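Only one protein chain is missing; all other protein chains are in place.
Take a look at chain A:
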């Protein structure tokens, strides 16, 4: 029942691609990493991107997040076409409208947990809203760790700091590249629960690249990639459905 309510809430598009293509290398030995992908990501959705290694998951995500330039096609975040904007403007879009969660946490070692969390706000010259910060920090259970440096935190705590950093700017969309890759199963599960709650309860759009069918089951949509093309789009995926699909494709 929960799931149907969630679907009816989705009304707008948070980000989208139109004929997105990314080609690496010279003309001699080209690799078409992303091949003519057009997809709409609904606001408040939690989307998993899946596929075998080398299928172009990371490349697609980099292009959608404005980390990398597509070879052709459009990338829309809100009203901005990242493929057409100059570098400085793309950087600004990343700063203001996009959040990131990395597999390797990627915190700045010189800053405390709290300073790491508010860094994107500071870079944007925005005021830190104490209530938002407190809510995020409380929900992640980081309250007593704010003064610690990354080297004094466990991997799970570091990843929660990274999640808080992504959430605190209230971005249009959060991109996560294998966020559970460096975590043990229990910690990973808790993180996925949390991300699902963010999407469902706060309407936070999340796009997650993962290898793990069980992780994909937390999402409410799974895009299946093969050789840079979307070959499957499952709504409300389960671990079995995803594994079955991948097995069929690989065969």
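We take it that contacts are C-beta pairs under 8 Å (C-beta built on N, C-alpha and C of every residue); 3 or more make two chains touch, one makes a residue touch a chain; residues count from 1.
The definition used in the following text is that contacts and distances are computed from a predicted model.
Asker: Can you work out the missing subunit's protein name as recorded in UniProt? Choose among "FAD-dependent oxidoreductase", "ABC3 transporter permease C-terminal domain-containing protein", "Glycolate oxidase iron-sulfur subunit" or "Tryptophan synthase alpha chain".
Answerer: Record says "ABC3 transporter permease C-terminal domain-containing protein".
Asker: Check the options A:109, A:143 or A:247 and report the residue that touches the missing chain.
Answerer: A:109
Asker: So one chain is hidden, and I want to know which residue out of A:92, A:148 or A:211 touches that hidden chain in the complete assembly.
Answerer: A:92
Asker: Touching the absent chain: which residues on chain A qualify?
Answerer: The missing chain touches chain A at positions 58, 62, 67-68, 87-88, 91-92, 94-96, 98, 100, 102-104, 106, 108-111, 119-120, 122-125, 165, 177, 181.
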